[in-house]
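A single protein chain has been removed from this complex, and every other one stays in its place.
For chain A:
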Amino acid sequence: MNAQVFTALQTIWIKECTRFLRIWVQTLVPPAITMSLYFVIFGNLIGKRIGDMGGFSYMEFIVPGLIMMSIITNSYANVSSSFFSAKFQRNIEELLVSPVPTWVIIMGFVGGGVARGLLIGIIVTTVSLFFVDVQIHNFGIIFITLLLTSTLFATAGLINGIFAKTFDDISVVPTFILTPLTYLGGVFYSLSLLPEFWQMVSKANPIVYMVNGFRYGFLGVSDVNYLFSLGLLVGFNAILFSVAYYLLNKGTGIRA
């Protein structure tokens, strides 16, 4: 990467980070509060009555899933809203007229989403320490899963932003697709609790692999093979990056 391209990438990334840090009340505080409520209600109050899940206390079981849920939601929302807002205010034109390669635009925006995802991950993990002693089975797997998942959903958010024509369009996918898939993705329960048929259906949900891969990094237990999870993440990332590249290069939604 030459110095010019690196400067452009750095500029987009810093701009994206500055954006979510400037509006921290909207971006950083809500997940901390929501997750604290999840920990108190599901983990502490209801969790005590549920007993063990997968050989761990219910609280220990849901912590990795909840961290992952926050990361998915925030990485996605950061890029979809930032990119759409750039289209809406037309400042995306600042990038379109300058000699920034398409892949740098993608990496800059996605990098911003990943930064927010990671920061939220740290915040939620810190909050969880007030409720449970978080154990770590394999830090490497935690980090890789987190990075790949965050990148994947940030890229998905970018594609959403590219297609979006109104502010409604950037809330449709999170509301009707992302939230149901996350809640049904094994955040709150082990798949082994489900009847065999629903276990099979659940395995078509990609978020199951991300939550379980991440949980494996913390607890060393998983409903699915963690290597398969990592492979799946790499594959999905490659596909979504290619889609985003194709759309931006063609000028979908941004060039007449």
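Just so it is clear, contacts are C-beta pairs under 8 Å (C-beta built on N, C-alpha and C of every residue); 3 or more make two chains touch, one makes a residue touch a chain; residues count from 1.
Keep in mind that, in the parts below, contacts and distances are computed from a predicted model.
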item: Complex member absent from the view - protein name from UniProt, among "Succinate dehydrogenase / fumarate reductase cytochrome b subunit", "Acetyl-CoA C-acetyltransferase", "NADH-quinone oxidoreductase subunit N" or "ABC transporter ATP-binding protein"; value: "ABC transporter ATP-binding protein"
item: Residue of A:Val25, A:Ala204 or A:Ala256 touching the missing chain in the full complex; value: A:Ala256
item: Residue among A:Met53, A:Ile67, A:Ala86 or A:Ile106 that touches the chain left out of view; value: A:Ala86
item: Interface with the undisplayed chain - residues on chain A; value: 3-5, 7-8, 10-12, 15, 18, 22, 85-86, 89-91, 93-101, 251, 255-256
